[in-house]
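The other protein chains are all here in position, but one chain of the complex has been omitted.
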Amino acid sequence: MRRGERKKRIFVNIAAVFLMIYIILPFIWLFISSISPKVELIATPPHWIPENPSFNNYLKLLGLQEASLSTGEIPPFNTAMRNSIVVALSSTGLSVLIGIFAAYAFARLEFRGKNAMLISVIALRMLPEIALVLPLYMIMQKLNMSDSKVFLTLVYMSFVLPFVIWILRSYFESIPVTLEEAALIDGANRWTIIWKIVFPLALPGIITTCIFCLLTCWDEFLFSLIFTTSYNAKTVTVAISEFTTRHMIDYGLMMAGGMLASLPPILFALVLQKYVVNGLTEGSVKE
Amino acid sequence: MKKTLKRTLGLLLVLCITVGLLAGCGSSGGSTAAPSGGEEAGEEVVTIRVMSSDDFAGFRTSVIAEFEEANPGIKIDFQSVGYDALHQKEVTALAAGSDTYDIVDVDCIWTPEYVTNGYIECIDDRLTDEMKTGIAPVAMDTLMYEGKYYGLPMFNDLFFMYYNKDILSQAGVTDMPATWDEFTEVCQQMQEAGLIDYGSAWGWAQAEGLICYYMTFLKGFGGSLTDEEHNPTVNLPENVAALQYMVDSLYETNISDPASVTSDDRMAIDLFSQGKTPFVINWSFAWSVFNDPEQSAVADKVGVMLVPGTGDVKSATCAGSMGLSITSTCKHKDEAWKFIEFLASKEIQKRQAIEAGALPIWEELYTDAELIEQHPALEAMLEQVGYAHNRPSLVWYNEFSDVLQVEIQNALTQNKTPQQALDDAQAKALEIQKKY
Partner (left out) sequence: MKKNMARRGLDMGVHPYLYIAPALIALTAVVLLPLLYAFYLSLFKTQGLNGTFVGLANYISILKEDYFWESTGRTAYFTIVSVMLEFILGMLVALLLNEKFRWRGIARAMLILPWALPTVVNGVLWSWIFNSSYGSLNGLLSQLGLIDKYINWLGEPGIAMNCVIFADVWKNYAMIALILLAGLQTIPADYYEAAKIDGANAVQRFFGVTLPLMKPSILVCLVLRTMEAFKVFDIVYTMTKGGPANGTQVISYYTYQTTFQYSQFGTGAALSYLVSLFILLMAIVYVRLITGKGNES
């Protein structure tokens, strides 16, 4: 028995080491490539550890160092990052604001057509982006809103809002009704109940929802690819994909861009880890 | 705990909404200013929105300031994307009937499509006599369809064969290969001598560049993609032979870098610019990339030679000029034309040749002493112009090209034999032709 335990512990430790390597190795390579000068990047065999590491790629991307004219224009990465932040924040903010009330109604109130509406909201969540991109494009042209962050913010709601309603509804349902009933009997109105009782109890859920929405918006690619033409609204995911279409492919620069684009969501998710795990289980298991 | 959470959340939401509002104001301000210029302002400034390919975007951006200074009433809003994304960006906007762009960058193969669909304006009555007689006809044809002109070419571009002088002299090669067979021999000889891994890298990824390379071989082997009535003739024996040569170069003679299958024409120059291959076929912009020490290890070591041929064909290459056109939705056509005229002017064309390496559109510049001095490859490049072929001019070219790309790749990855691949391509081409 003891021997079995020991064997198992050794096995678990070895497996854990392998898992960590599997996770971290590509990240390390991402970082190493981003600080390798071009000559070392294309060396055969590869320089696993760069001899002359430099942060020039980062400086170039952040506009702190001039790039040579002939390399072609480096996309204004700061602007793309700013666009991503703005669009993700405003889309999430708007959706959560609107979604809280809808989710509450779905969880607590009775009204006609509730089930049908709820099912349609869930169905909307499943809808592929590709199904919406063309009609939204035509609408965008008619409204003369091409290349604008406002339009991106609004269309991002098409996938953020159903998610908010879905996940918050299950959070609200997990809060015991008795508290609200007691307050109702005491003569409190719905607004007071929502604000004073439900809201504080559902806070962790709301935070989780915000995290998920922000990350989904940050990750979004197709809408931004089609609906933007310039760095007036282009987001960071599109900026990165464009590195590959410019005629001189600078992998170091591309990797540096990848690092910069990954840092905000990764740090965010690491710091708020507890909520992420909560959200994953709540959002997927509770139906 | 609860309290702090609540406060954090409140802050977060407030932050989200303020940022959102700010963004809203910022960008709506920007987008209202852009469309038709300041109507309320006393001095009317017209904004012309240009969508351009990346290739010469650096140069174009650098001369905009001059243009705006000379024309105080016009502001240029210049945007550029990579070539492979360009057609999609333009066509989506144009087909939706929006006035997103005033000027679009048009590749020669898109002209029939753009004209037939009414996307771009005929400029016959804007052409000056000087333009009609002075601009090289092969360049002018870029934006010509059924006898009418729809814009001005911005450069006269074709595929050139660049070679690395150092490697060839080390190998003792004095006679440049004149046929594709000789090309294979020379490459193999250098490979055996251990000078190089591969003779050349190509841009054979599934993209338009692949068709340009295929055209180059196919014309060199005496083939053709369409007959005189614009019917597809994809599986002619000459075409099959050309494709066979490409496939063999990957798997039999091993003179081509296997990575060619995943590189586009822009990536193909990478190995050459690192001094790892002796030959590469590419557009004229590559010349300035090769001679820029910052991104190339072969600066001042590059020559231009005639693309090889076979038998009766001395040389053949694929043309690929692009030009600027006014969109039919443009509200300020005169101002837009001014900008196009400016970029096409002799002075700017000459500077573009010197600074960015593009062949100018004006024939008289080909003998310009200063230009020849500054651009040592000009003479060799001009010789190649005589052997340039355009890709077929078809309304259904884009779909045709995509089918062809897939089938050629099927052959290049040994999924199908060249004969099989081109037979399939021919069958699909006939189907597409019927649709239009």
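Labels for the chains are A and B, by order of writing; each one numbers its residues from 1.
Throughout what follows, contacts are C-beta pairs under 8 Å (C-beta built on N, C-alpha and C of every residue); 3 or more make two chains touch, one makes a residue touch a chain.
Everything numeric here is computed off the predicted structure, so don't read it as measured data.
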item: From A:Ile35, A:Leu61 or A:Val155, residue that would touch the chain that is not displayed; value: A:Val155
item: Listed residues B:Val63, B:Val91, B:Leu195 or B:Ala299, member touching the removed chain; value: B:Val91
item: Residue of A:Pro50, A:Pro75, A:Gly205 or A:Pro265 touching the missing chain in the full complex; value: A:Pro265
item: Touch list for chain A against the chain that is not drawn; value: 8-9, 12-13, 15-16, 19-20, 22-24, 26-27, 29-30, 33, 41-46, 98-99, 101-102, 104-106, 109-111, 114, 117, 121, 123-124, 126-136, 138-139, 154-155, 157-158, 161-162, 165, 184, 187, 189-190, 215, 218-219, 221-222, 225-226, 236-237, 240-241, 243-244, 251, 254-255, 258, 261-262, 265-266, 268-270, 273, 276-277, 280-281, 284-285, 287
item: Footprint left on chain B by the chain that the document does not show; value: 84, 87-88, 91-92, 95, 97, 113, 116-119, 205-207, 257-259, 261-262, 270-271, 398-399, 402, 406-407, 409-410, 412-413, 415, 436
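Operating definition for what follows: only the chains that are shown with their structure count from here on.
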item: Chain A and chain B, separation of their C-alpha mean positions in angstrom; value: 36
item: Residues of chain A that touch chain B when the two form their complex; value: 38, 42, 68-73, 85-87, 89-94, 96-97, 137-138, 141, 144-150, 153, 199-200, 203-204, 206-207, 210, 226, 229-230, 232-233, 242, 245-249
item: Chain B residues within the chain A interface of the complex; value: 2, 5-6, 8-9, 12-13, 15-17, 19-24, 26-28, 30-31, 35, 51, 54-55, 57-58, 61-62, 79-85, 89, 92-93, 96-98, 100, 266-267, 269-270, 274, 285, 288-289, 292, 294-295
